[in-house]
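Input: a single structure, listed below in structure tokens.
Note that one protein chain of the assembly has been removed; the remaining protein chains are unaltered in position.
Then we have chain A:
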Amino acid sequence: MKYFVYLFFICACITLNVLSEEDVLSDKIQQLTQWSLKKPIIRLNNEHFKHYVKASSRNYSMFIMFTALSPQRQCSICKQAYDEFQIVAQSYRYSNAFSNSVFFGMVDFDDGSDAFQYLKLNTAPVFIYFPPKMKPKKSDYMDLSRSGFSAEQIIKWIHDRADVEIQIYRPPNYSGFLLVILMITMILGLLYVKRDSFKFLFNHIVWGIFIILAILFCISGQIWNSIRGPPFTHRNPQTGQSGLFSGTSGYQFIAETYIVFLLYFGVSIGVILLNEAPKLKSQTGKRNSFVAAVGIVVVVILFSYLLSIFRSKYQGYPYSFLIK
């Protein structure tokens, strides 16, 4: 009999305990769902973090961004990362996959420095996945240095970790659209004001310059720049010297392409000068001769400079002209 009582007591204790735990859990989930319905990213402070994330009794998983958004922290990429993360969370919030087992949270350093200490973080932003019932492992940290923090990458990571498929929805960027509209109205307005004389539209010089700049833009490798996004110049970490040109032919810096752009432009101007020289009106032929001489000097010098840059970039190239 005595044992029965004991047994009963123990059983009751266990059930109660379980019950209470379940109660707590459902409370938590309810609370979290409520929050995330209000705002897709739940802002967590120290207590919240301890209560909702650190506590081992969880049956939901969380994606948490650790960041430092306040302006005095001067973390510029935190803001960008926050924007991207917000896009992800927003897309999740309004997608079909939305459920009460995955939540998105965020801990700001100024609200939750304990959380940072607990995870031994000393950088921001960091994305960590908290799987249900477990502490995050090494693989649950998102590798920002390799993948970056664009929303697409974050989604890929989330899919990897928690098997949640999120269709990304970026709010359309109206500023570009407005800019285009503004431009068009300005152009139309200009045309309307100048409606009596459309001559400037048929001016070959204007169009010529425009087209030549477009061609130079392409052939000086600006498209490569926009695709690959190289740094402006090269800075040697040891000596601190900055070099304008990269040493290999397969790579280039932005500054370098600008120089090449100008060199091509200069050569073009030189040839045009050569051709304009005989047409100038002057008493003696001196002015014409001078212009022609300037033209050819410009062409030759700039071309040989270009060749020498090329030579320095392309190992084993044997030829040079005037300038080594």
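Heads up, the rule we're going with is that a contact is a pair of C-beta atoms (placed from the backbone, for glycine too) under 8 Å apart; a residue touches a chain by one contact, two chains touch by 3 or more; residues count from 1.
Criterion: contacts and distances are computed from a predicted model.
**Q** Per UniProt, what's the omitted chain called: "dolichyl-diphosphooligosaccharide--protein glycotransferase", "Integrator complex subunit 4", "Transport inhibitor response 1-like protein" or "TRUB2 synthase"?
**A** "dolichyl-diphosphooligosaccharide--protein glycotransferase"
**Q** In the full complex, which of A:Met134, A:Leu178 or A:Ile219 touches the chain missing from this view?
**A** Among A:Met134, A:Leu178 or A:Ile219, only A:Ile219 touches the chain that is not shown.
**Q** Touching the absent chain in the whole complex: find that residue among A:Val53, A:Cys78, A:Val126 or A:Val299.
**A** A:Val299
**Q** What does the interface between chain A and the hidden chain look like in terms of residue numbers?
**A** 143, 145-146, 152, 159-160, 202, 204-205, 207-208, 211-212, 214-216, 218-224, 226-228, 249-252, 256-257, 260, 264-265, 267-268, 271-272, 274-275, 277-278, 280-285, 288-289, 292-293, 295-296, 299-300, 303, 306-307, 310, 313-314, 318-319, 321
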